[in-house]
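Before we start, here is the structure in question, set down as structure tokens.
A single protein chain has been omitted; all remaining protein chains appear in their positions.
Order of writing sets the labels: A and B. Residues in every chain begin at 1.
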């Protein structure tokens, strides 16, 4: 992985064999990112995405192998208890163009992954919401409508 | 729904049971947004997306229920006749990872929706294009290539 920072934007190239979420963490810790949005495209030959079933409070994942193009990868970097946190959803198309996706657990880069991280000058934390069973955004001095 | 504004970026958490397009409108009116790009991830258990058939000038929609992860949600907030307007497309993956999407009419949040709104200091209006049958971007002092 290599990256370059231009003011509040980071452009990264994640390389063959590397795992995307790990590399987001590496960049975040190195650059002290506390809040950012993330977008990327690329190719993966091994990824796991899933769906959370709220009624069951249980997470189901699907594993895919083969030649896939990442058609969307979107999410945020923020903090939970002041520590690094990232939440990414991804979808990818196979050799027929069929697209599969969900909450991203793991994606190994096959060819390349080209990522844009937009750093936001602010802070949003997370807290465990017991009703939903997930770690949700927690704001300070929030506007609640 | 709760949100916080950091200069030109708004981070929002849309909560279980809330409808996404309504919440985009709520934030926009509260913050006087005239032009912005929108991106989000999240989970929905009830959404309607569709396709516009240009030849027929007719819109066909599909309704989905069940556990879905929003894998992409993208679009803009702008104005038409100086009033709030938003145009969003969304795709979501089911428990097998299969992805469905289109023009967004409605999406009820099941677990959470995490949204990033990037406010643009400018103005783009819309006008009804009779040939296409849709409300298209209208620019002032535009560069036409």
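To be clear about the criterion, contacts are C-beta pairs under 8 Å (C-beta built on N, C-alpha and C of every residue); 3 or more make two chains touch, one makes a residue touch a chain.
In this text, all values refer to a predicted model and were calculated from it rather than measured experimentally.
J.: Any idea which of A:45, A:61, A:105 or A:135 touches the chain not displayed?
T.: Here the residue in touch with the unshown chain is A:45.
J.: I need the residue numbers on chain B that touch the omitted chain, in ascending order.
T.: Missing-chain contacts on chain B: residues 35, 37, 39, 49-54, 60, 62, 64, 72, 74-76, 87-91, 99-103, 120-122, 124, 129, 131-132, 134, 136-137, 139-145.
J.: For chain A, which residues lie in contact with the unshown chain of the complex?
T.: Those residues of chain A that touch the unshown chain are 1-7, 9, 11, 13, 16, 23, 26-27, 30, 39-41, 43, 45, 67-73, 91, 93-99, 110-112, 114, 116.
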